[in-house]
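There's a structure below that I have some questions on.
A single protein chain has been omitted from the complex, and every remaining protein chain is retained in its original position.
The letters A and B name the chains in turn, as written, and every chain counts its residues from 1.
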Amino acid sequence: MMRPYQPKKNVQKKAYYTDRFWVAPRIPEEPVPENSPYAEDLKAVKKACKVLNAYIQRGQLVIYINPEENVAALKALKETRGYEMLSELSAVDFLAQRGGFEVFYQLLNLSEARRLRVKCFVKENQAVESVNPLFRSADWAEREMWDLMGVKVNNHPYLKRLIMPDDWEGHPLRKDYPLEGDEFAQWYEVDKIFGKEARDIIGPENRDPGRVDRYDTERFARLGHEVPRGAPAEMADKEEETPLSYQEEEGVFLIEKFSEENSKVLDKRK
Amino acid sequence: MVRYDLRHLGENFYDRMMELLETGTKPGEVAIFLFEIGDFSPIQKSADLVKEAGHELLNSLKFNEVDWTIMVRRKQ
Partner (left out) sequence: MQQTNKLRPFFENLNFERDDNHMVINFGPQHPSAHGQLRLILELDGEQIVKAVPDIGYLHRGMEKMAENMIYNEFLPTTDRMDYIAATSNNYAFALAVERLLGIEDKVPRRAKVIRMMLLELNRIISHLFWLATHALDVGAMSVFLYCFREREFAMDLMEDYCGARLTHSAVRIGGVPLDLPEGWLGQLAKFVNELPGNIKDYEDLLTENRIWRMRLEGVGVIDQEMAKSWGCTGIMLRGSGIEYDIRKEEPYELYDEVEFDVPVTDSCDSYGRYKLYMEEMRQSVRIIHQLINMYEETEPQLMAHVPQYISAPKEDIMTQNYALMQHFVLVTQGMRPPVGEVYVPTESPKGELGFYINSQGDPYPYRLKVRAPSFWHCGILQDLLPGTYIADVVTIIGNTNIVFGEIDR
């Protein structure tokens, strides 16, 4: 009886061996100290929307909010708390574990050199409100997030694939997208230029740059044993010796041969 | 710590090794030498040479089928 097909949620490389009793240590998540500037930031966000969780990790405040209130939180932080720059905006794929993405906004307060990360959990088909009106840098960041991760963004001015070609199918940075690319990716050029039916004629892509095929006369010229290009394999044993000769050997008109002896090698610069 | 590859000298690497121990390393520094096994005589010979020169032989390992490596700490 065939095993039922399990959807491969995470096809990235996994650890080959894990000790059965290994518990990975966690980075300490300190509570927000009372009178610190981070506490006021937290209060400002709490006024604007519901904060699920907030802690300080490696010196940066991390705030968890609901995805619906991301514009409200960022507006509050920008106007009242002086976080004028959105340095980073992207998503982390937790489809296998929790069926959604963690979208994070990395903010920077220029005047007081403080950084803050606002995170929200977006379910798979849930869309995120675009932050473009507040920060123009979100325009490209959201396009790249949509392109590579597949997190939909509402009323974005020009939501189109940014890095992949426009007609690409699938989102490459997802965990269920193999590193070598799925079937569509491996045959993308062949399908576009020659069509699906040319797949078996052309054959799969050779991803091993070092592979040299002894009888492949299309891609390799056998110097010293010339065989016409595209010659069939059985021509292989009928190659005659074609010695390599350069025209410079017996000297070229007007060009003096370069001689190593009377040339000087500069060892000191300038 | 310095590493010297003497495999290209084949059998007669002893004087080059001793010369390197004198000039190529600082006092108390560890030097790692790599040489060919040949007929297994260089292993014992190199250990004796190092011992009589007063340096401390830290380790002597088989590197692969044809090579041997020794770790020597130069005397102060």
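FYI, contacts are C-beta pairs under 8 Å (C-beta built on N, C-alpha and C of every residue); 3 or more make two chains touch, one makes a residue touch a chain.
All of these numbers come straight from a predicted model, not from anything done at the bench.
Visitor: With the full complex in mind, choose from A:K46, A:K75 or A:R117 the residue touching the hidden chain.
Guide: Touches the omitted chain: A:R117.
Visitor: Hey, which of A:F121, A:F135 or A:W187 is the one touching the hidden chain?
Guide: Spelled out, the listed residue whose C-beta touches the missing chain is A:F135.
Visitor: Considering the complete complex, identify which of A:M85, A:A221, A:M235 or A:V252 is in touch with the unshown chain.
Guide: Looking across A:M85, A:A221, A:M235 or A:V252, the contact with the absent chain belongs to A:M85.
Visitor: What residue numbers in subunit B mark contact with the hidden partner chain?
Guide: Touching the chain left out of view, subunit B contributes residues 1, 3, 30, 32, 58-59, 61, 69, 71.
Visitor: Suppose we count only contacts with the excluded chain; which residues of subunit A make the list?
Guide: Counting only subunit A, the missing chain is touched by 12-17, 22, 24-27, 29, 57-58, 60, 84-88, 90, 92-93, 104, 106, 110, 113, 115, 117, 135-137, 139-140, 144, 148, 161-167, 172-173, 175, 177, 179, 192-195, 198, 269.
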